[in-house]
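One protein chain omitted, others in place.
The block that comes next holds chain A.
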């Protein structure tokens, strides 16, 4: 088994910087998601690890082995493509057998491995079908099976669930987590869906414009986002972010924005008075009581809870949550309270760093 190390890895495409000085160490057996908006360099990173793209500079290691110049077939990795990339003229069985054949395994051993993987993924019935005769979910499992038969050191998955419908996606998420637990192999999973990253990963690497923003376990990313971008990207409904001013008095730090003045928790020494951004998760906006007041702008009933958008004075919006039994009326004036122990303070700018002292 082996982990993966990226050291100062850069990738330029004809002058366009796709990945910028990436340092990332993935432990042996870890499930790591590369998460970020479209075009941030996730696929490029994964393809460099696969050997399908060469880094402009920097080093990539699988285990202790420097793989920069190792061709994809010799890296002991397997990849599941977003489009599945199944060989259309081969049956499911032959698709899964192909990597074993190219490695010169004897026929009996190949058959045994394919049968085992097919059994694990419930593909046994489908072994004689062609990919075109399968549903999207089944094709997805075949692609997974083709990766599985080889028992590689590292599994690479590029948005493998994005072509499935929502229900199947939820099911496959659980399947993949179980598979990871059973195989104990290192898995690198590319996704733009924060829910997938949050529910499946041991750690999440969040990227923006080729730059690693934070690399931490899901709960850490959720509770202590490294910067404003991470905060906005993780969580649905997303974190309330309000621009305003930070000021210091004897009583401690305060945040002010039109219609809102709030004490904030202890900040780092590097925090400076001036422009800042306040971040509050919707679950920390408590509705129905408190000494702040706002108008209800919108109520979305999702079934088990309600998402309520408040119109705070000065043009600011706040999203809060209420239990399904508590349905505020539209345009109603409502009292609310912000859990000031739970707020985040970020420096100015889209990727302003988190200033809370607990980070």
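To be clear about the criterion, a residue touches a chain if its C-beta (ideal position, glycine included) is under 8 Å from a C-beta of that chain, and two chains touch if they have at least 3 such contacts; residues count from 1.
Just so it is clear, contacts and distances are computed from a predicted model.
Missing chain, UniProt protein name, picked from "Carbohydrate ABC transporter membrane protein 1 (CUT1 family)", "Xanthine dehydrogenase family protein subunit M", "ParA family protein" or "Cell envelope biogenesis protein OmpA": "Carbohydrate ABC transporter membrane protein 1 (CUT1 family)".
One of A:9, A:32 or A:78 touches the chain omitted from the figure, and that residue is A:78. Listed by residue number, the positions of chain A touching the unshown chain are 50-52, 71-74, 77-79, 81, 83, 85, 87-90, 98-99, 102-103, 146.
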